[in-house]
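All protein chains but one are shown in place.
Residue numbering begins at 1 within each chain, and the chains themselves are lettered A, B and C in the order written.
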Amino acid sequence: MSPPRLAVEEVSLAFSGLLALDEVCFTVEPGTVHAVIGPNGAGKSSLLNTLCGIYPVTGGRILLDEHEVTRLRTDRIAALGVGRTFQNIVVSPQESVLDNLMVGRHRLTSAGLVATALWLGRREQRRHEERVREIAHFVGLSARLDSTAGLLAYGDLKRLEFARALCLEPRLLILDEPVAGLNAAESWELGQLVLTARKALDLTVVFVEHDMGVVMSIADRITVLDFGRVVAEGLPAEVRRDPIVVSAYLGAPDRPEATPQAERTPQ
Amino acid sequence: MSDATATAAVAPRAVARRLPGALLLAAAVVVLLALPLYLEAFWLRIGLFSMATAVGALGLTILFGAAGQLSLGHAFFVAVGTYGYAFLSGGDTGHVKGLGLPPIVAAVLATLLAGVCGLLFSPVAGRLRGIYLGIASLGLVFLGHHLLLNLRPVTGGYDGRSVTPFSLGGFLFSDSSDLAVLGVPFGAVESLWYLFLAVTAVATLVARNVLRGRPGRAFRLMRDNEVGAAAMGVRVQRAKASAFVLSSMYAGVAGVLTALAFQRAVPDYFDLGLSIDFLAMIILGGLGSTSGAIVGATFVVALPIVLSRYADALPLVVGPGQDGLDASIAAQFVYGALVVVVMLTQPGGLRAMVHTLRQRRRPPYARRTP
Amino acid sequence: MKRSRPRVVSAAALALALAVTGCSSKATSSSKNTTPGVTDTTIKLGMLMDLSGAFATSGKTSNTAGQFAVDEINAAGGVCGRKIELVVRDHAYDVQKAVTAYDEVAPQVLGFLNVYGSAITGALRDKISANDMLVGLTAFAPTLLGDPHLIVVGSTYDIQAINAVDWLVREGKLKKGDTLGHIYLQGEIGENSLKGSTYATQQLGLKLASQQIKPTDADLTSQVNAVKAAGAKAILLDSTAKQTAAVVSEAQAAGLDVPVVGNVASFAASLLSTAAAPALLKQYYRVSGIGLLSAQTPAVQKLAEKWKAKFGAQQPESGGAVVLSYFSTHLWAKIIGGTCGDLTRKGVLAARAKVTGFSMDGLGPALDLSDPAQPSSRESQIHRPNKSAYAGMEMVEDFKVSDLAKQYQIKAG
Partner (left out) sequence: MTRLLELLVNGVSLGLLYALITLGFVIVFKATRVVNFAHASFLLLGVYVVASAQPSIGFGAAALLGLAVAGLLGLATERLLLSRVDRRNHHAMAILTIGLNVVLTAELTRRLGESVLPLGAPWDGHVVKLGPLTLPLTVVLTIVAVPVLIGGLTALLTLTGWGLAMRASIADAEGAALVGIRLRRVSATAWVLAGLLATAAGIGLASFPSPGVSLSIESVAIAAFPAAIIGGFDSLGGAIAGGLIVGVVQVLVAGNQDSLSFLGLGAGDVVAYLVMIVVLLWRPSGLFGSKEFSRV
């Protein structure tokens, strides 16, 4: 199946009157890697959360190819082949890495309560476990499959989340700060993994990231958000030179990091 | 590829490691099967109560331990099972009515009835979290108690109603049965022992399958992060509802077993204290673990009864009726203090304790590479 | 490997099971030749009491008083040449514990001197009859009649209620056309009592306003107010002792100045040190099917002296429990004494019916146990609180059967 095209059309999002996203528009072409950047509080994570149906939009539409996904439930969107990672890692800390990855197969498996209770889910489970092991091998987690997730190093946790998103067999992959907190080598490695996965698995990728090195090296296109609005969009080279971007984000290191903006505490 | 070779290399070792476990299991099965031939009714009765309670605890450990939904209403669903069975299998006697169904049919229907009650409550359960759900479900216990007292034709009111003994294919699980095995008369307790053992074994295996399979994994991610689970494609509302229904059905089975073990259904048994005991059991045993639920249930049920039987032999504790520390009060002290101590030293419960011990004793080659 | 494991396990289990089942000790020990609880020198009787739960005080009191009687009987040579031994177990008013304790005690005893609690008796009834066990009770419900395995000592709740209403009318506290308020516990005590009060009020041309309560209710203001609103001139009360105090003080608070007649369990001596004392002393009476611990007969005084000797100034909370337990233990000795030649459970059941005129002066009315379907007596006493009387109660009227109670037909079962 070919990778999908994602169209975000005039999407707005308000939390009790506070506008987190203001008529955001951009398109992610099939098979490309698309970065969303912007200062803290610009609405990047909110944007990803609306794409997944976690926050209900207050206006606009989101299209995945020709399907409108604007008001679908999160699990329905996942079922369409949208996999994602989270900014602050979301795993089951007491479970093994393998179990955490197997959750990613949820949408692809069907054994319900009754079937599982009656030993009917085993074959299916074994089949999927093979694929999960492959993916774990791909991201370099093979040796950790039996470890308890909560005991993993931070870098491994990031890879675990990435691998779990791949376990969904996604067509659209959404990554929320995939390399935040990693050192330069780890960041570069994960960036390359994203590119390899995109190619091998035919993915469209949308990601939010602060690490400009990674953004510039893997993104095909970049959208810049500030105060919930798109302030620039283009190829990495264009964006890098855009004066608005430079003043709003890249070139203003003295800008206070913790802006008391909507995204911080959505109430 | 490397995984496959590794598995092959480990296999003989794994066999060697599993063999003692298998033998231990076999021995345990034999002991459990042979117990009625040796033990007095007193001990068997404790076993019956423990097994009945363990099945209920299994249900709660799925709901709370795995799916993270705090329920203080478990006693209500147990009551539905107990009274459901008593009503469906009972006959009309005086002011108490019954449908007179065959006991096995009544038991199945009572279990389903408890599941339906869980389903009816699941819209509430799906909307609430944490302590709100806990106390909302606590409301069920009080409402249930109220119904038990007031629906007199069904429940018999304050004094309860008696329970039809179980029977299967013409065999009656009661003291009036004439069966004797190897010279041991098989009364209610002995024959119920095997019935309870079978039900508990099936309940444990089913719980294990569910917890280790696809639903269990979804429950646990949902417990740890609801949004995360939804993003993996888990239908959160439905998963919550199904956890609630499954746990209610476990409670229903526990209720049927309780009815058979008591041979009487009385409303005061199904109170807030029972719900809290269930909670304490699964946490003492280790949340989300099937063996933990069984160990916890046995402990909580048996402790007071055993302590009061051996009160005479214990220091500080006096026999029934004498002045001083009564055995059942002492049992309460031990139970309460133990809950406190376990929580202080092993918040993961007894299972975590055993796990740590095993980890320490395991030969180095078997330890997983860190 | 994985798949073969269950098979290995089951095969090993089967082999082991066949090996061990050959030598069960349970099989040999359960020969049915000797009667449980009887040896050449002793007779064991069981007691299942609440010694640590909500009714622990009564349980302990009954236990002590029963032991007094046993000591007396043994000192006088025992029964049938054997000493009586008590096997006491605590059930903490928990059905689960009671059932287990019964299973433990039943194989060791000839019968049960006392099984406390209506729910518990209910849970055990099937076992009791399956074991041919004779069981003494601390309950007076007519629903317990008709079963030859159970002993209900004295008049039942319904008859006590009838006698109480009769007394209120005879004393002029109620007149024809007046309303009687009846606050009663749900469950067998209150509901049986309500049958009696319904009968009596119909027969005597009175009106009845009834209010049901639960044993756990603490605040009874609304019930008292409802009875007041119905214009009650007297209140009949079936409740726990705590609730009695609540009812009389709430009646006082509501300005409802009428006599309150409670049943035997509705009073405890310590109530006279609470804020409810003035109201109790002024308005409260008690109807009882058994004797009074402060009565002036030699038998009663002997019992009271024993209590004083053991506990000194600490008076019993419930004089009724002392008297009942002591009285019924002696009754048991009488029953067993009638079947020395056949000391089996069946023999004891048969001997029970032979007791037609047991009485101990002042401790209880004359009992006739020949017909299990009829109460062993229809007499009641009326008591009232008095701080200077022993156990806080003094006599108002000695044992008496009202005409109404004589006519009243009891539906057994």
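As a convention for this text, contacts are C-beta pairs under 8 Å (C-beta built on N, C-alpha and C of every residue); 3 or more make two chains touch, one makes a residue touch a chain.
Keep in mind that this is a model prediction, so the values were computed, not measured.
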item	value
Absent-chain contact - pick from B:A114, B:L192, B:I283 or B:L307	B:I283
Contact residue for the chain not shown (choose from C:G255, C:G312, C:G341 or C:G357)	C:G255
Given C:L194, C:A245 or C:L331, the one touching the chain that is not displayed	C:A245
Touching residues (missing chain, whole complex) on chain B	123-124, 127-129, 131-132, 134-136, 138-139, 142-143, 145-147, 149-150, 225-228, 231, 272, 276, 279-280, 283, 287, 325-326, 329, 332-333, 335-340, 343-344, 347
Where the unshown chain meets chain C, residue by residue	52-58, 186, 211-214, 216-219, 221-223, 225-226, 229, 240-242, 245-246, 249-250, 252-255, 268, 270-271, 273-276, 278, 317
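The rule is short, and it goes like this: only the chains that are shown with their structure count from here on.
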item	value
Identity of the chain that, by mean CA position, is farthest from chain C	A
Where chain A and chain B are represented by their mean Cα positions, the distance between them in whole Å	42
Centroid spacing, where centroids are CA-atom means, of chain A and chain C in whole angstrom	73
Separation of mean Cα positions, chain C and chain B [Å, integer]	35
Residues within chain B bordering two or more other chains	none
Chain B-facing residues of chain A, complex	52, 54, 73-75, 78-79, 84, 86, 90-95, 99-100, 102-107, 109, 111-113, 116-119, 121, 125, 133, 137, 142-143, 146-147, 164, 168
Residue numbers on chain B that touch chain A, as the complex places them	2-3, 206, 209-210, 213-218, 220-221, 223-225, 227-236, 242, 246, 368-369
Residues on chain C engaged by chain B in the complex (per definition of touch)	1, 5, 8-10, 12-13, 16-17, 20-22, 24-28, 30, 49, 51-53, 56, 59-60, 63-64, 67, 88-90, 92, 94-97, 99-101, 103-104, 107, 118-119, 122-123, 125-127, 130, 186-188, 214, 413
